[in-house]
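On to subunit A.
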Amino acid sequence: MPKLLVLAALLGLAAPAHALSVRDMLGREVTLAAPPARIVSLVPSVTEILFALGAEDRLVGVTDFCDYPPAARRKPRVGGMLTPSLEVIAALRPDLVVATTEGNREETFAQLRRLGVPVYLVAAHHLADVWDAIARLGALTGREAAAGPLLAGLRARVRAVEQAVAPRPRPRVLYVLWPEPLIVPGRESLVTELIARAGGRSITAAEGSDYPRFGLEAAVARAPEVILLANHSASAGPIDRERWRGLTSVPAIRAGRLHAVDGDLLHRYGPRVVDGLERLARAIHPEAFR
Partner candidate 1 sequence: MSPRARLAAALGVLTLVLLAVAALALFLGGAAISPRAVLAALAGRAGAQSVESVVTLSIRLPRIAVAALAGGALAVAGVAFQALTRNPLAEPSVLGVSGGAAFGVVIAQSLGLGFGVLGAAGLTAFAFAGAVVAAGAVYLIAGAGRLSVQTLLLAGVIVGLFFASAITVVISLLDVNRLGGVIYWLLGNLGTLPPASLGLFALSAAAGLGLVLVHARELNLLALGEEAAQQLGVDADRLKIRIFAGAALLTASVVAFAGPIGFVGLIVPHALRMLLGADNRLLVPAAFVGGASFLLAADTLARSIVAPGELSVGVITSFCGAPVFVWLLRTRYRALL
Partner candidate 2 sequence: MIVEARGVGFAYPPSRPRRAHPFRLADLAFGLAPGEILGVIGPNSAGKTTLIRLLTRVLEPAAGEILLEGRPLARLDRAEVARRVAVVPQGVPPQFPFSVEELVLMGRFPHAPARYFEDAADRAVAHGAMAAAGVLELAALPLDSLSGGERQRAVIARALAQEPRLLVLDEPTAHLDLRHQAEAATLLRRLNRERGVSMLLVSHDLNFAAEVCDRLLLLAAGRPVRLGTPEEVLEAPVLEAVYGCEVHVEKSAASRRPVVQVVWPDARGR
């Protein structure tokens, strides 16, 4: 406890010199004493972005789930996304913590602010948000020079995908985040937009919130032509096709178009989301990418 009090006092004293005031992605105002040099990332997506920007030297702490790139695993760990250790974070003396409201807890932010540590929140429901996040983190870490080309490259790849699939008819796609119970991406989910850009039509695109629970028979009634099963573990076994085999009225089943996709690529909003987009497009329009 005394350690934290001293830290808070020091941070307070260090204040004015080159004070920055920025707005995070949720519109909250965040005041920093100086450009951040010791950043703790509580979001795997943000970790990936920082590494892609070449700003990893400023990264002093990551979560247990920050596993990409491999170098990220060598960074000091602060715990899980829901249960990071405040002591470990404080001991790293960060001047900025980057977090998200989808995966981290409000309580964590409150506690960090009480310790005098600024918290910058990110959130992404659309591809535009991903570009925005990359640009902002680039500005925060003074790596605008890297952000520019990175974004240009990513946008070019997205355009390439869109052009390749543009002339083709758009099949109905069912994306399965979790099979039992059936959980699908809805209106607010990034995956829904990615499926659209990959040349597909998600049959659950109009459903509420970001990952609603859905009825299997409603999915069957909408006759998807492609079914994508999200894979979450690195050590994934072969897909369980048995569960789906009996649904013979579904075009996707009859045509054998049941694919596994890497969940990490599609649910994190770092640069690899474009890798995910490309894999989606390949699964939905294999002929376009031969």
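Quick note on the criterion: contacts are C-beta pairs under 8 Å (C-beta built on N, C-alpha and C of every residue); 3 or more make two chains touch, one makes a residue touch a chain; residues count from 1.
Regarding candidate selection, all candidates are chains of the complex that A comes from, given by their letters.
Predicted, not measured: the structure shown is a model, and the values here were computed from it.
> Looking at this complex, which candidate touches subunit A: 1 or 2?
The candidate that touches subunit A in this complex is 1.
> In the complex of these two chains, what residues of subunit A are touching candidate 1?
44, 65, 80-83, 102-103, 177-183, 207-208, 211-221, 223, 229-233, 235-240, 242-243, 246-250, 254, 263, 267
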